[in-house]
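Written out below as C-alpha cells is the structure these notes cover.
Removed: one protein chain of the complex. Kept in place: all other protein chains.
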Amino acid sequence: MVKYAHLIPLFPFIAFAINILFGRRLKKASAVISITASTISLAIAAVTYAGFLKGGGSYAVGRWLSFGGIPLDFGVTVDGLSCMMLMVVTIVGTLIQVYSVGYMHDDKRFSRFFAYLSLFMGSMLGLLLSDNFVMLYIFWEGVGLCSYLLISFWFERPAAAKAGMKAFITTRIGDTGLLIGILLLFFSAKTLYFRDLGHLGINDALLTVIALLIFCGAVGKSAQFPLHVWLPDAMEGPTPVSALIHAATMVAAGVYLVARTYGLFIAHHGALIWVAYIGAITALMAATIATVNNDIKRILAYSTISQLGLMMLALGVGGYEGGTFHLMTHAFFKALLFLCAGSVIHAVHTQDIFKMGGLLGKMKVTGWTFIIGSLAIAGVPPLSGFWSKDEMLSEILREGHPFLFAIAVITSLLTAFYMFRLIFVVLFGKPRSELHAHESPAVMTIPLAVLAVFSVFAGFFKPVKVEYFMLGVSMFIVIGGIGTAYVFYILGNKVLPASVRSKFSFLYKIILNKYYIDEIYEAALIRPCMSLAKFAASFDLRFVDGAVNLTAYLSMIAGRIQSWFDKYIVDGAVNMVANITWLCSAVFRRLQTGFIQNYILIAFLGLAIMILIKLIGGY
Amino acid sequence: MNGLIQTLSDILNNYGLRQEFAIRACFYSLAVLACIFGLGVVTLRNIFHCAISLAMTLFCIAGIYLFLNAEFLAAVQVLIYVGAIVTLFLFAIMLTAKIGDRSIRQTNKQVLASLAVSAAILSLFVSIIIGSPWKKAAADDTLRLGIGELGKALMSVYALPFEAISLILLAALVGAIVIGKAGK
Amino acid sequence: MMIPQSHFLILGAVLFALGLYGALTRRTAIGILMSIELVLNAANINLITFNRFLGSPDGLGQIFALFVIAIAAASAVVGLVLVIAVYRNMKTIFTDKINLMKW
Amino acid sequence: MSVSASIGYFLPELILAGAAIAVLIAGLFIRNKAVLGALCLAAIILSICNMPHSFQATGPLFSNMLINDSFSEFFKEITLLVMGLVILISIGYKPLDDESAGEYYFLLMSAAVAMMLAAASDNLIMIYISLEAISLISYILTAFLKHNRSSSEAALKYFLFGTLSTGVMLYGISFIYGLFGTTDLSAISSALLSSGVNGLAASVSLILIFAGLSFKCALIPFHMWVPDTYQGAPTPITAFLSAGPKAIGFAILIRIFLKNFFPMFPDWVDIVQAVSIITMTAGNILAINQEDIKRMLGYSSIAQAGYILIGFVVGTSLGIQAVMYYIIAYVLMNIGAFGCVILVFNSIKSDCIEEYSGLSRREPALAFCLTVFLLSLAGIPPLAGFFGKFMVFAAAIQSKYYMLAIAGVINSVLAVFYYVKVIKFMYLNDPRTSVKEPKPFPAKLAIIIALIGILVIGLFPVPFINWIGNSLL
Partner (left out) sequence: MPFPLLTAITFMPLLAGIIILLVPKNRTGLIKGIATAATGIVLVLSILMLTGFDYNSSAMQFSENLSWIPQVNINYHLGVDGISIGLIFLTALLGFLACVGSYGIKERQKEYYFLYLLLNTGMLGTFLALDLFLFYVFWEVVLVPMYFLIGIWGGPRKEYAAIKFFIYTLAGSVFMLLSILALYFASQPHTFNMLELASGNCGVFAKGFQIIVFAGFYLGFAIKVPVFPFHTWLPDAHVEAPTPISVLLAGVLLKMGGYGFFRISYPILKDAAIYFALPFAILGLINIVYGAFVAMAQTDFKKMVAYSSVSHMGFVMLGLASMTITGFNGALLQMFNHGIITGGLFLLVGVLYDRAHTRDIDKFGGLGAKMPVYAGVLTVFTLASLGLPGLSGFVSEFMSLMGGFISFRLITAISVLGIVITAGYFLYMIQRVLLGPLNNAWTGISDINKRELFTLVPLMAVVIAIGVYPLMILNYQSAAIAKLIQDIGGLLL
C-alpha cells in the first residue's frame, strides 16, 4: 500500500491554495482546513509506514524534465529513514497547528499564517519524499522560502523583516554550494538519483569535493557553524513557527540530507571527518552560548544548534543509527520545549527568564510538560532523550574517537546544565516581577500533553541494548548537570548570576555555601566554561555575525562603486562621443563666415590641392 | 586680315627690321600690355580706372586674336566686350555712386592667401601647358577661315547651341528687367 | 607661324590667374565681376589658340569663343542687376559687409 | 541626323519653350498666380505625354549635339517631375506676388528647357551652354524677392561663386578641346579607346570639369554657397535648387566620367572617393546644430550628395542604378520637405527650428508629412530613402569599397541627430503659438504626391527599378 505516498505533500499544498485565495473570508475556518489536510497526510504517512514494514519500496511517478537527452523523472523514495521522518513531521506538524490556533488567536492575518504553515508542511513532506537532487533542491528552496515568510510574519517589526532576509540569504549561500555540488555531480557521475550514490567509487577526489559541497547546503539549512547566525535571529517569528521549523523539521532537513546521501559520505572519509568536526565545534560552541543567554527562546535555539551539532558529530563518525534516532526523538522534545516556552511567553508576554519565576504554581500543565521535556533533552533515563543520546555516545566511543567523545560528553553536560538552569529560574523560586501568569487555554495545553507522552515513549520505538558503562556515563552527565544547576540556582541563586557580572560578590558566595568543593569545582570546570562561553558569545556576535553583515555591507559598497562606474565611465563614453560631434560641428560652423570671397578662396584652395595630388600622383 | 599684318610688317621693314621679327615683337608687346592692364584691373584703387584698364586689356586681346587668324572674333571682341560690357560696367559704377572716390581701400584681408592660391594655380597650368603634347595639325598657317564658312557652320552644325544662346539672352533680359525695375 | 602655341596658352593662363586673384581680393562686387570677365577671356584665348593650331576645318574653337562672349554678356547683365539689387537693399556693395547670413 | 530632321524628336522641349513664351505674354494680362501656374502644369503634362513618341529614334540628334538615349529620357522625366512639383508649391508660397508671376513662371519653364537640353547633350559646348543657362536663370530666381535683403545677398553670393566655377569648367573644356581636337563626347571616347590616354593634361582638365560640376551638385569643396543661398532664396526656389540642377549635375557627371571618359576611370577615382567621404561627413556634422531649417536642409542636401557620390565612385552598373534610384527618392524627399517648410512658414512666418515646437498639436497632418520626409532622408526603412541608401551601400560592398560603405553607414547614424531634432521639437515640445493658416490646395497636392511617391517607392520599388534598369547608359 505504498503507492499513494506521492499524495502526502499534495493535501497541504491544496490547503495552502485554499487559504491564500479565500483566506480573508475563511477567517478562523482556515485553521480547520490546514489541520484536516495535515491529518490526512498523517494518515497516508501511517499507511505508507505500514506498507513499508510489509516490504513496499520507492517508485517513479513521472517525467519532469530532460537535460539534453538525460531524462529526469519525479520519483518517491520510501525507506526506513523517510517513513520515520514522515511520521515525525506529520505528527509534530499537526499538533503545532492545533497549538497555534490558540497562540495566533487574535492575529489579524490568521488565515495567511495557516496558509504559510501548510505550504511549509507540503514542501517539507515533498523534500522527504524526493528521490533525486533536483526535486530535493526545489523543495529545499521551498522550505527556505516558508521559513523566510514565517520569520518575517510580523513584518511591522523591522527586526523580524531583517531576520527573515538574513535567514533566507544565509541559507541561500548554503544552497548555492549545494547547487554547485549538484552540477558537479551531474557532470562527473551523470546521475542525480540518491539510490546510485553508494556505488560511485571510493575516496575519489572530485566526489569528496561534491560531498563537501552538499554538506555545505546542510550546514546552511541546519545552522551549523559558520552559517548558524540566522537561527537565533529567527526567533523573531511566532513561537509555533520556531517550534515547527526551527526546532523539529526544517533544521533537521540538513541532517536528513547527510543521512539520505550517506552512501556518498561513507565512501569518502575525507568528507566524513569534516562533518564530524563541524558538528563537534557547533555543538560545543552553541551549548556554551546557551548557558549564558537570558532569552528563553534563544536558549532553546542555541540548544537546537547544539543538538544538531551532536547529530552531525554522530553521523560524522559513522553512527548512522544513533544520529537518525536522535533526529526523531529530538524533534518531539524540542517541539515540546518550544511550545512550553511559547505558552509561557503567551502568559507573561516577555522572553527574559530573569523577569519570570515560580510559574510552576500558576501554570500546572505547562510547567510539568516543560520539566518532562527538559528531562528528556538532558538524557534522563528512561525518557527518549536518554536512549538516543546514549546510542550516539556509544557509537562515537565504538568508532574510536576519544577526543570527540569527550566533547560530546561535555556538551551533554552543558545541555543538562542550561536546561535545568532554565527550569529552576522560570518555574521555581519567587517571581522576580509582578506577573499575573495564567494557564494557557486547553487548545494549547493538549498538544503539550500529547508531545510530552511522545517525548517519554519515543525512545522505545527502536530496540536498543544498553551498555552498563554507557549507562554510568549518562548518569554522571545527568547528575552533574542538574546538580550544578540546582546548586547554582536553587540554593545561591542570588550569587552565581551576580558573580558572573561583578567580581567582588565572589566572597559573599564563599561564605554562603561554606564547602569548598563547589569553588574548586567551579574554578576547575565552570570558570573556563564561563569565559569560553562569554568569549564564544562575543566572538560569534562580532566576528561571524559581523562577517555576514560585513559581506552584505561590502557587496553594497561594490554595487555602489560599479553603479558609479557604469554611470560615468561607460555612459560617459557614449555621451563623450555625442559631445565631440557637437563640438566639432560648432567649430566647423564658424568656417561659414558669410564672406563670399572666403568661400571662393576655400573652393579654389581645394581645387589647387586636387590638381597638386594629381600632378604628384602623375609623376 | 592678311592685309593689315602686311601693312604692319611693311612699316617695320622700313625700319630695316625683318618681317618675322616684327610680328613676334608686335605679339609680345601686345601680350605684355594685356598683362599690365590686367594687373591694373585687379589692383587699381579707383574702380573707374579699373574699368578703363579692363577696356584696354580687351583691346590687346582683340589684337592677339588677329595673330590667330580670328579677325571676326577680334571685331566681335571689340564690338561687344569693349563696347557693350565695359559700358555696362561704367553704368553700374555710376549707379552705385559713392564708391568712385579714391580713399576706400580696394582689397580685403585675404591678399596673401589669394596670391598664393592664384600663383599655385598659374604654376600648375603652366607646367601642364609646357609638359603635355598638344594635338598639332600638319600643315602650317595655310588654313584661313573665312566669315562665310563661319556663318554657314553656325547655321547648320551649331544651330542648337545658337538657339540655346538666344534662350539665355532672353532669360537674362527678362530677369534683369524684373529685378532691376523699381516698383513696390 | 612663328609664335609657338604654348606662348598663347601661357598668356591665357596668366590672365586666368590674374582674374582669379582679382576675384579673391577686390572688395567691391563690380571689381569681382571685372575679374570674372578676365577669366572668361582667358578661356577664349585658349579656345582660339587651339582652333588655330589644330587647323580644324570647321573652326569649332572660334564658334565656341563666340558663344562664350555672348554668355559673358548675359552673365555680366545678370551680375550687374544683382549688384544693383544688393545696393538698393543693403546700401553697400563691399563684399565684407554682405554677411547677413553666416554660420 | 541633320538639324531639320531631328526637330521631330525634340517635341517636349519645344512645347515647354512655347509654353514659357506664352506664360510670359499671358503674365501681362492675367495677374493671377494660380491660373498661370495651371497653364505651365498643362504644358508639362503635355510634354510628358509625348515623351515616348520622341524616343522612337535613339541616337545622336542635331548633328550629334544631343544624344537621344534612354538615360537622358530618364533625367528629362525627372526634370519634368521636379518642375511640376516646384510650380505646385510656388503657387502656395505667399511672398511671391501676383504681378511678377508671369516672369517667374517663364524663368522656371526656360530653366526646365535648359535642364532637358543639359540632360541630353553629348557635346561639351552644349553641356557648357545649358549649364550656364540653368545657372543664370537660378541666379535670377534666387533674387526674385527683390525687396528682401537676404534674397539678393544670396543671389549675389550664388552668382559670384557660380560664374567663377563655370569659368574654371570652361577652361577645362578648352584644354580637352586642345587635347582631343573636338568637343564631341562620342568622338572623344572613341579616340580614348583607340589611342589610349595621353597622361596628365587630360586628367587635370577632367578635374577642372569636375570642379564645375561639383559646384552644380554642391560637393566639397565647391559647396560653400549652399547654406547661404538655400537660406536666403525664396523657398520654392530653394526646393528647385536642391532638386533640379543637382540631379542634372549628377546626370552630366555620370555621362562624362563613366560613359565617355571611362578608360581614365582609375585616374580620378580615389580623389572623388575622398570628396565623397568628406562631403558626407562635413554635410552631416555641420548640419547638427543649425537653427534655421532651410539652412539645415541645405547641409543635409550636401550630405545626401555625398551618399549619391558613393554610387558614382563605384562606377559599376549597380552603382549607376543606385545613383538614379537615390536621385528619384532624393528629389521627392527634398521637395516634399521644402513644401512642408513653406506651409509652416505661411503660418508662423519663421524658419527657425525652435518655432516648430508643438507643430503636431497645431497641424497634425503637416507634422506627419514632414516627419515622414525627414525619416526618409535619415534612411529609416520602409521609406524610399532607406532603399536608396541600401542600394548605394550594396553597390559599394559589391565592388569591395568597404571604407566607403562604413563611412556611409556611420554618417547615416550621424544624420539621425539633426533630423530627429526637428521631429523632437514638433512632437515632444508643446506649441508656442496657436495661429493656423488655411493651406492652399496646390501646395497640399505637391506634398501628397511626394508623400505617396516615397511610400510607394519604398515599399514596392520593382516598377522603378525596371524603369531605371532599361534606362542605363
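Should a chain be cited, it is by its letter among A, B, C and D, assigned in written order, with residues numbered from 1 in that chain.
In this text, a contact is a pair of C-beta atoms (placed from the backbone, for glycine too) under 8 Å apart; a residue touches a chain by one contact, two chains touch by 3 or more.
Bear in mind the structure is a predicted one, so any value in this text is a computation, not a measurement.
Taking the complete complex into account, the chain left out of view touches A, D. Of the candidate positions A:Val61, A:Leu145, A:Ile266 or A:Ala586, contact with the hidden chain is made by A:Leu145. Residue-wise, the contact with the chain that is not shown comes from D:Leu428, picked out of D:Ala5, D:Ile21, D:Leu428 or D:Ile452. The omitted chain makes contact with chain A at the following residues, 20, 63-69, 112, 134, 137-142, 145, 148, 152, 155-156, 158, 160-162, 164-165, 168-169, 172-173, 176, 179-180, 183-184, 186-187, 552, 555-556, 558-560, 562-563, 566, 570-571, 574, 578.
Touching the omitted chain from chain D are residues 360, 375, 380-382, 386, 390, 393-394, 397-398, 405-406, 409-410, 412-413, 416-417, 420, 424, 427-428, 461-462, 465-466, 469.
The rule is simple: only the chains that are shown with their structure count from here on.
Considering the contact criterion stated above, the chains in touch with chain A and with chain B alike are C, D.
Centroids built from CA atoms put chain D at 34 Å from chain B. We define each chain's centre as the mean of its Cα atoms; on that basis chain B and chain C are separated by 9 Å. In chain D, the residues that touch at least two other chains are 125, 129, 132, 136, 139-140, 143, 146-147, 156-157, 160, 164, 168, 175, 178, 181, 199-200, 204, 227-228. For chain C, the set of residues that touch two or more other chains comprises 9, 16, 19-20, 23-25, 32, 49-50, 54, 56, 63, 67, 71, 74-75, 78, 81-83, 85, 95-96, 98, 100-102.
Of all the residues in chain D, the ones that touch chain A in their complex are 156-157, 160-161, 164-165, 168, 199-200, 203-204, 207-208, 210-211, 215, 220-222, 224-225, 227-228, 267-268, 271, 282, 285-290, 414, 417. For chain D in complex with chain B, the touching residues are 3, 17, 24, 62-63, 65-66, 97, 100, 103, 106-107, 110, 113-114, 117, 125-126, 129-130, 132-133, 136-137, 139-140, 143-144, 146-147, 175, 178-181, 198-201, 204.
Chain C contributes residues 9, 12, 16, 19-20, 23, 29, 32, 36, 39-40, 42-43, 46-47, 49-50, 54, 56, 60-61, 63-64, 67-68, 71, 74-75, 78-79, 81-83, 85-86, 88-90, 98, 100-102 to its touches with chain D in the complex.
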